[in-house]
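Here we show just some of the chains, and they stay where they sit in the whole.
Labels A and B are assigned to the chains in the order they are written; within every chain, residues are numbered from 1.
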Amino acid sequence: KSLSSVAREAAISLPDDSPVLQMFKVAAQKLNDRQDRHERLVKLSRDITIESKRIIFLLHSAITIESAEIKINEANERLQKLIQGPIKSIGLELENSPAYLHSRAVTAGFQEFIEARTFCSFLEKKLLISWSEVQKELEYVMEEKSVTTMLTQSDYMLGLADLTGELMRKAINSISSGDSNDCFESCQAVKDLYTGYLGLFSIDRELSRKMSTTRNNVFKVESAVYALKVRGGEAPPTLLLAAQPDWERNNHSDDEGFF
Amino acid sequence: MSSRDIINTIFGDFQKSLDEEQEIREKIRNICKDVDQVSREITTVLQVIHHDESAISAACLTARELFEKANIGYSKLKEVVPSGDYYKYHDHWRYMTQRYCYLISLTIWLEKGILATHETVASVLGISAEELKNGFHLDIDDYLVGLLNLCTELSRLAVNSVTRGDYNKPLQISKFVMELNAGFRLLNLKNDHLRKRFDALKYDVKKIEEVVYDLSIRGLLPKTETA
């Protein structure tokens, strides 16, 4: 007698079907459903990320004030398409599932969307759009039912942290498009956001990690206003902004995230 | 509202929600600490199965009593965790719940020699087995990890039963674990903790086979059965 002959007997005696195997078949189905759903969400999230990035580029592409308005309108349209497209799909996908189970699948897309959405509203109205306002935009009333895509406040705050990078770019670009007022406003917004983050308590690791980028953005934007004043002979209205002084020149990566 | 006012509101709101979250976490931590402690007690109580056959049923009874305590703890958790936020705080009780799944399924196996289903385990803990959008339930991954821990414990039990002179139990264990093994092979796992845990199952199965083989070549297997 060998081990394998003994083992074979046990293997053969196994029932082809049994309540236990039945139970595992059900479990297999549940696990597969989860995986499939996760995968669909990851794909939607990637789509949102890419389009949001492109919207941000679009908003930066304006050189003059007139062209800016056109770009903002286009950006708003494309944001609407995102809201009515992939973001709505996420809401439908998670209609009957615990949303936090898949939060890692969608966070990248949501963060980038927030960056684009808040950037656009800032350029349009010089004001930031709040989380609850964004969340309201993600409520969908359909014939038979209504669904809300949950975008967590935490994703919103993470996206807002990245916004400081875009505002910093905007501020510095404003100088060379000759708009020192824009520059001032963006600078002040970056500073205020930074102050806001400084005061937060018991934040999680991801947000803490973004602090050092935000901090660098503050330095860059303050240097810009500084240069406008001292090298550009321009007095701040109450405050203004301008160029990268040399102590900043070694650090050229202004962006965050993957994509 | 000025831009600065809006920013202040945004951060104020966020801080408020952070504070609330912290408070919830604190509550969860405190509940879990107690419930976890109970699970350690049960683990210790059930250790007796490895060296004293006669004490098993008493141990099961004690375990059952302690499950009641755990049940109360889970009902507190259910109250504290906001509906829909189950997976936001899952990490707090994940490991502990896996241990309960193991302990409950072990107890039930000792009592009746059958597999405790997902529903059964959940009901012992007093929570739902179904994964809904809202509500507190028994995650399927946690249930399955519990079963894998059960298999490891049973392979140890097979060894110790023989030492104790009980040549019957290994065969019973063998059949039970083999069926579970067949079941697990039906699952598609991704590369997470469950998968890692599953990868070790084959070694438990092996060990049990070796014990059965050792009994078999020595003619120590109970007669009615031909393994």
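Throughout what follows, a contact is a pair of C-beta atoms (placed from the backbone, for glycine too) under 8 Å apart; a residue touches a chain by one contact, two chains touch by 3 or more.
Everything quoted here is computed from the prediction, not taken from an experiment.
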Stoichiometry of the full complex in this file, by chain label: A x2, B x6
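Note that in this section only the chains that are shown with their structure count from here on.
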Cα-centroid distance, chain A relative to chain B, in whole angstrom: 37
Of chain A, residues touching chain B in the complex: 1-3, 6-7, 9-11, 13-15, 18-21, 23-25, 27-28, 30-32, 35, 94-101, 103, 126-128, 130-132, 153, 157, 160, 185, 188-189, 192-193, 196-197, 199-203
Footprint of chain A on chain B - complex, ascending: 1, 3-4, 6-11, 13-15, 17-19, 22, 84-88, 90, 115, 117-118, 131-134, 140, 144, 174-175, 178-180, 182-184, 186-190, 209-210, 212-213, 216-217, 226-227
